[in-house]
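Before we start, here is the structure in question, set down as structure tokens.
We show some of the complex, not the whole, and keep each chain where it was.
As written, the chain order gives the labels A, B, C and D, with residue 1 at the start of each chain.
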């Protein structure tokens, strides 16, 4: 018989494909534009920047701004750039991320599988709490921390991050754990596992993706935090973002845009690395956490 | 001991100046200065400092604009009483004008160390800009206004103004002093005299502000020193800014009188307002820090330190008995005016921050929104004055 | 056979309760406590330090007669509505495009998501720069010969809020896209097939079938976006500082300014109480329905 | 000796009363099947016995010990779930040993028990695999093994086979039966809604409906003498034929529906004998015979074939008797055509008659 046979022919340049990829590429340009500007600017010299076109590729590539941003940019008397705050940031971020995730995941787990009377009320309060601007809580928290005697310590800062990470993370974990089949949980109870054993031996190993998601959200949030880092610590433990703020906001004559951009990229590098390293898991995990509502 | 000092002096001249303090302090006393600079100006830094102090984990010393900002902290007993030291060293004898010390005094006790005098009352002009426009460098406000169209025609912004709210209200206050006189300002802000505020003198100032608003169109910058930079690079004719702007000219290698001109009191009413910075020392129970605090307070007022600091900062020393050989043209002008005793209190000393903030909001809106008439703005101005305490 | 009495309920699932202590404490002490504290002090004339010096509704009177507050609310409304709608639309459209079994999906997804990893300080700075009429997009386009081109959202009081919106969208829509994508992947393949057999055009399938099915996903996205909206502060500060004039003020910034710049805590607390009140009116009934009800699975 | 006994059990979810005043006694070593339509509360009852749900009122005893408020692990039960509920990240061995480790059983003992269970269930070669690498049937066996190693007295099965395909289901059914025979004193409670499973496995069947037990008896009784119309209709596939009509008691009782009259002389009436009134007459398709066999039976008639459903071994014929649908089974080899008229017959003694109003057996 005659007539069409085999796969329907597809043209690479079909209307659908042009529309599809066209749109995606246009949007991608919008998303990449700032990154391009940042990178290009960070390797230009100041005279070149002053000449005007921020989109023009650098005529002469210099890594001076990067060195300056990392090692020699001054704030006040300290001329050691971002490097000064890097380890502080690491020291703040690691325990904050770990503790906030540990607590939020436990909350989510308890809310999903071990409901007790009133648990939902607390959770609702938490969700409403997610809408409160951080600044409003600044003073009450200062008082709470002062009364607890941990104001100005790393512990205090970790606690603050834990508290403010709690609403969203708890929501995320709760939704994720709710999607874990209830029978699994029942089977473990019959097997004699209690609250903690089920959490550590059953739930934890099953939920790595959502932990990665939580980690990304928290690493990004905490690493980029400026307000708490500066309010609840001291100069010798200031995180990198304080330095970044100082570099960006200390104008000496003309703004040194190249240094600013370099500093910006350097500061964003850590969350970006964490993000790229776990990008795939991120998408998968969010699915599990978010879709169930 | 190590003593943590917080401040928001992070721009070029400022950082150099504060380095003088640190150097002198460390050399003379053997204590260590831990620098706690927070960029972004007082508005970013102040809440952080206050939180630290109220949170019970204070720094050893901290910069504040002296004035009413710290009243409550002092009343709450969070600031260290320096009266003993002051009496021992005889601060009242050499600090000039004495009003500086007064604003550090609450109930007869002294709580801060004034370190410099900054006057708001300056107009900075770019000689080259006027040359390019083909008009002579003006010598007073009216000439400046008259020269504006020529500057425009030459593609320059007549008057540079940054977007930060305090710059707008500062500009207005300077206009008020220049055109209505310091007494009017004291009446309005000090006595909260609404009649004066609603009166014709202030109305004239608002009219002038309208002119100024016209002249500022086109300066798309945010920070004050970016605005100054417009003057330095001759893109703008002038800027009304405190004498801290001088530091920027210096860093840029410009010479007073040659490259730029300064007009105290806008050339209308030569006067120095005694704004300035002061250091406070929060109460601490660490005896080593306590000792270092006194040492620092004392160091800051020593003549050589004052000279070194103020030269870098572009401000005037708080002692009348120091020799400022190295001072440039503009600074000398300031010193002369100061020596003549033509001083007036700073707005900060008269208004609470709340009132200042309301004024900031009013004027930043006024200077950015050409649809607000001088009359409307004055009406709102009167309301703020009426509410102020 | 003996009948046993029901044991004390307090000690059932004790571990779960112990593990929830941080949550309970946070909810009660920080959120309820902090909020209550804030509300109480909003009736005082606290300045730099909180003091119990009651002045009734004075702070509220002043709040509602301040043009900065009114403008803040207007801005929040505009920003909020646009942000909400555009985030959902852009997030969904991008997700739908990525869901077409396209090539390089991973690359595109990464591109759309990376801004999420940058802080607002950075976002604000870069966009401030790109939108600067003197050397950003406007100058480029003019440089190309189109002299009358005008694009200076950050310096035009009428549209400055949209300038902020551009940056806000840039930063957060990627995350929404990811959530939507995950939601789309969760839709039963057979629904798509059924729609194709019924001859329903793709756009109609999305609009009338798929989107209504993704309600939970939209809710999660909604919570994320709206918390971001209510708290928007850093972005405004980094991009415009509230300017030009006070054209881009937002409530969170009003609160911050009142509390820390004006050193008028009472005013700041009154403003935040108003914000909270609005949030509670909208959120609590919804949250109760959404989370307070019976566990929906099993 | 009662192995499991449930006394006056109530269970509410909020306002919804799922179980109401339920009583159940199960002997040691008995195989009890809970049968009922979806949502009738079977899983709920099982969960109550296991201690996975907090009951609202009543008591539960296991081996004469009141366990009403005990933790699941202390009740001496093992449970197998419909969805297997294997721990996905552990190997089969890990799955089997998890409960024992929690209970602090010594290592060697664990090893011994796993070996025994693995041998019993033929899963020795799978011990190192993870659940994802197993087929459905293997998974279910592991799930059973997990309950097995715990050496418990009571096994609870919640639809353990319903996720499997027909063939596998048949195989595992036999295995469970064997298991029960080998573990002599082990009580098993088994939830299903597959009747074949229920009939083949159970010592006794409990038919549940809306949270209450309708009938609790051995499979033959349930099949032959259902206590009410619901049970009769629920049990048997293809399901029982019902003919609505009246019971007349003149000398001998007679069932009459329209033209048709069926003499009930051989029927064993329950309770106080027959009472006249409207009734439903139920006769199972497999008790209706055709042709030669029919000729010997007490009741005979002729019907028209409406639909023919060949099912391999048998063929199901749909017809009508006095307007009521009547299905019956003929041998798969018999040629039957739609439209054809057939002679059928049955023995009313094998029927079940229910009061039209109370729906109880008369």
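Throughout what follows, a residue touches a chain if its C-beta (ideal position, glycine included) is under 8 Å from a C-beta of that chain, and two chains touch if they have at least 3 such contacts.
Worth saying up front: this structure is predicted, and the values here are computed from it rather than measured.
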Whole assembly, copy number of each distinct chain: A x1, B x1, C x1, D x2
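What we mean here is this: only the chains that are shown with their structure count from here on.
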Neighbouring chains shared between subunit B and subunit C, ordered by label: A
Maximum centroid distance from subunit A, chain identifier (CA atoms): D
Selected interface, A-C versus A-B, where C-beta contact pairs are more numerous: A-C
Inter-centroid spacing, subunit C versus subunit A (mean Cα positions, whole Å): 15
Centroid distance [mean C-alpha coordinates] between subunit D and subunit A, Å: 55
Residue list for subunit D, restricted to those that touch at least two other chains: none
Set of subunit B residues in contact with two or more other chains: 47, 54
Touch list for subunit B against partner subunit C, complex: 43, 46-47, 50, 54, 69-73, 76, 163-165, 220, 222, 352-354, 356-358, 361, 364-369, 387
For the subunit C and subunit B complex, residues of the former touching the latter: 47-49, 62, 66-68, 132-134, 152, 155, 157, 240-247, 256-264, 267
List of subunit A residues in touch with subunit B within their complex: 74-78, 138-139, 142-143, 145-146, 151-152, 230-232, 234-236, 242, 245-255
